[in-house]
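Note that one protein chain is taken out, while the other chains of the complex remain in position.
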Amino acid sequence: MTDAMLLSVVVLAALIVLAMVRLFAGPTAPDRVVALDAVNTLTVAAMILLGVVYQQIIFIDVAIVYALLSFVGTLYIAKYLGGEI
Amino acid sequence: MTTILDTAIMICLAIGLIFNALGVIGILRFPDVYTRLHAETKTTTFGTIFIGLAVVIYGLAALLETGEGQYLTLSVHTIIAVVALAFTNATGAHAIARAAYRCGYKPKPAVVDRMAEANQ
Partner (left out) sequence: MIPFLLTAIFAFLLYLLLTAGSGNLGVWSPAELVMGAFLALIVAAIARTFLCRNHTYRMANPLRWLVLAVYAVVPFFLEMAKANLDVAYRVITGRIRPGIVRIEPGLKTDLGVLLLANSITLTPGTLTVGVDEETNDLFVHMIHVKPGAEKKPTLDATEITAWFDFPAWIRRIAE
């Protein structure tokens, strides 16, 4: 079962690279933020799966903190783009 | 019993990966920032919920089999991570959409825009 999860992590990594294309190409700044948000979500999914593969529960705690911190980052960039800071 | 659970985990993983892939394709394919946000928020959140579900099924099955407390911790923490992700993704998408609107990117192929009318 952990083999399938490791394979899923590889697929998720490939998807992150694809989302990076939009992060670099995206014509406007909000486009880049959208791509960054997608990268964050996929990273959280990959962290959860890696926690099972390596039997380390601490990885999932890291995923929780990463999700909350990436939310703060997204919110901050959005406030900046909206001209409220 | 284990084969049924393994199949369930496999199906959840497959659904999760398919929806995540569709989200990324949507980001690359849609024409403007709002439609990209649609693809990103909905499909990647849904896909990640299913990946979390696979891990929860795995943790609960291992808990019933071995009775060790660490598998309960695994399941509960995964549920917390997924709930936090779903809630913050929705709010973050709202923030990005509002910021994009405020800095003047109008929805390009739109048929109707009530917000512009209300702001005048």
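Some observations on this one:
Lettered A and B in written order, each chain numbered from 1.
Heads up, the rule we're going with is that a contact is a pair of C-beta atoms (placed from the backbone, for glycine too) under 8 Å apart; a residue touches a chain by one contact, two chains touch by 3 or more.
All values derive from a computational prediction rather than experimental measurement.
All shown chains touched by the missing chain in the whole complex, by label: B.
Among B:Leu22, B:Ile57 or B:Cys103, only B:Leu22 touches the chain left out of the display.
Although one chain is hidden here, its contacts on chain B can still be listed: residues 19, 22, 25-26, 29-32, 34-35, 37-39, 41-43, 45-46, 69-73, 76-77, 80, 86-87, 89-91, 93-94, 97-98, 101, 107, 109-116, 118.
Methods note: only the chains that are shown with their structure count from here on.
Taken in their complex, chain A has these residues touching chain B: 1, 4-5, 8, 11-12, 15, 18-19, 21-22, 28-31, 33-35, 37-38, 41-42, 44-45, 48-49, 51-52, 57, 60-61, 63-64, 67-68, 70-71, 74-75, 77-84. Note for the complex: chain B touches chain A at residues 6, 9-10, 13, 16-17, 20-21, 23-25, 27-28, 33, 36-37, 40-41, 44-45, 47-48, 51-52, 54-55, 58-59, 70, 73-74, 77-78, 80-82, 84-85, 88-89, 91-93, 95-96, 98-100, 102-103, 105.
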